[in-house]
Structures are given as C-alpha cells and as structure tokens.
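Of the protein chains in this complex, one is absent; all others appear in place.
Labels A and B are assigned to the chains in the order they are written; within every chain, residues are numbered from 1.
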Amino acid sequence: MTSSIKSRSLEERIDEIESRTAIADIIAGYCEGTDRRDIDRFMSIWHDDAEYLIPGGRGDFRGTAEIRRSQEVIGKVWKETYHWTTNHTARFENADRATGRSDAIAVCVHPDGRISWVACTYHDIYERRSGVWKLARRLVERYFVSAPQDVELLPPF
Amino acid sequence: MTSSIKSRSLEERIDEIESRTAIADIIAGYCEGTDRRDIDRFMSIWHDDAEYLIPGGRGDFRGTAEIRRSQEVIGKVWKETYHWTTNHTARFENADRATGRSDAIAVCVHPDGRISWVACTYHDIYERRSGVWKLARRLVERYFVSAPQDVELLPPF
Partner (left out) sequence: MTSSIKSRSLEERIDEIESRTAIADIIAGYCEGTDRRDIDRFMSIWHDDAEYLIPGGRGDFRGTAEIRRSQEVIGKVWKETYHWTTNHTARFENADRATGRSDAIAVCVHPDGRISWVACTYHDIYERRSGVWKLARRLVERYFVSAPQDVELLPPF
C-alpha cells in the first residue's frame, strides 16, 4: 500500500501487518461493544482524548467520559442494535498512525419493537500509543435510517 | 494481540498471520459450504471430532457424521440461505489453537418462498492439527429469526 514497501525491513513490514490485525480488532470491537452493550469492550477501543462524531442529530462525543455517555444516548434511542462492518481499508501515515474507512449495515430496534435499517461509513483515525492501537477519531457518516418497519424479530426456533 | 509479540521470532509472527488467513478462510468456507450446498467445502472446515452447537431448537451436532447430517436438517428448514459474516476477531492461546468471534446476518428462505432475516454470533475454537487449521467447535448464538416476510427474491434483470 506504500510506495516504499520494498525498502522496508521485514520487521517493519510484519509490524504493519500486525497493526492491521489490531485495527481490524478495533473495528469488530466497536460492533461487539455497542451491540452486546459491553461497555468495557466498547471503551477499550478509544484513546482517552478520542473524538466520536455522529453528525445528523446524534451528537459529538470527545474524551472518555463523553464517549461513555454516547452509549447511554444510543441506548435510549435503540432497544437493540446489530452492526455488520465490511469493506475496511487502512492507509498508514507512519508506523503508529493510520486512517481507515469501512461500511456498515445495521438493524436497529426501536423501543416499540419496530426496526430501522441503517447504512453508514466509518471514517477513522487509528493511533498506536504506548504500543497499543486505538481509535483517535471516528466520524460516522450515516446515509440513511429507514422508516420503522414492522418486522418481528422472533427468538430462534 | 499478544503481550509477548516483540519477543517472538519473525517466523513465529508470520506463522500467526498465516494462521489468521487460514482461519478467515474457514469462516468464509462455512458460508460458501452451507449457502451453495457444497457439502465437501462445508465438511472441509471441521475436525473429525468437532462440535457444531446451535441452541434454540436446531440441535447439537458432534463429529463428522452428525455435522454432515446438520446440513440435511438445515436443508429441510430453509429452501435457500445467504450468510454474510463480519466483525471477526481471533485470540491465539498458542501457535496451534485460537478462539474467535464473528457476527453474521443472513437471509433465509422458507419453503413457501417467504424470507426471514437472521442475526447471530459465531463463537469458535480453531485448532491446527497435522498442519491444518479447522474448527474444533462452533457455537451459534442466534439473536433473532424474523417473522416470515413477503419479499420476492426475483432472478436478476
């Protein structure tokens, strides 16, 4: 992905590959954390001063306390959420910082049980600090939140 | 992903990365195998003594013969299935064993042609035996199977 790929050491190249794995884990952790309402998992993916920006009415959340509060805000809007994130790409600015992009589709359940289909792109900045990759910034570009649908989500049979 | 990452040899680190690729192939192979009704592809991802557990009424399948039978069971319930698996993470216990988690959304078609939306998480154990990564265990945590919807799945135009 970088033009100087061949001049880098094997160590540097493996480090970038492992960084990609760590970043993919963050992306999955966002979905696991928010969908399973696992606040520890959710908080583990953000740096202390991270920005979590959701234009279009949901709000901007900056720093640990605010990002933690985002989950209360979202928890009031949606009874349940299910996110599936795909199409991930990452570009490394240097060994410790990368930008990324991924697309998600989600089923979000209103308090009355009806569902909305949601589509968005996550525009991310990842940083490695003290050896740990986390989100420095996530901007959620939402494309649509469908009108509520009467689709009963029954338990499995 | 492990704390001892820097003390491992390049060989060990590359081996883990290649193992991740092999595991990702298993996850894709599950969908390909069951959706395309390709029983050879489906069976190729399981160890002989693997456990395939689907709580909530579908059944538990242990070992090659039972896991093969699972596809007959599922084939009777659903005329067609389409699975999309995302949000995959894997944690290595050692070089030859890892646990994993991924989320799937599926469109499942009833014999009468109506569809259900299905959401689940796969909780996996992967093991490398004789040099080959396969599933030792998959537990399917299904969150919902939607009430049947009248959505006609027409051939492409």
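By our rule, a residue touches a chain if its C-beta (ideal position, glycine included) is under 8 Å from a C-beta of that chain, and two chains touch if they have at least 3 such contacts.
Just so you know, these numbers come straight off a predicted model, no measurement behind them.
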Residue, one of A:22, A:105 or A:125, that touches the chain absent here: A:105
Listed residues B:50, B:67 or B:107, member touching the removed chain: B:107
Residue among B:31, B:50, B:67 or B:118 that touches the chain left out of view: B:31
Where the unshown chain meets chain A, residue by residue: 1, 5, 10, 13-14, 17, 20, 55-58, 84, 86-89, 101-105, 117-119, 142-147, 149
Residues from chain B at the interface with the omitted partner, ascending: 10-11, 14, 17-18, 21-22, 24-25, 27-29, 31-32, 35, 80, 82-86, 105, 107, 151-157
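The criterion applied here is as follows: only the chains that are shown with their structure count from here on.
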Rounded Å distance, chain A centre to chain B centre (Cα mean): 23
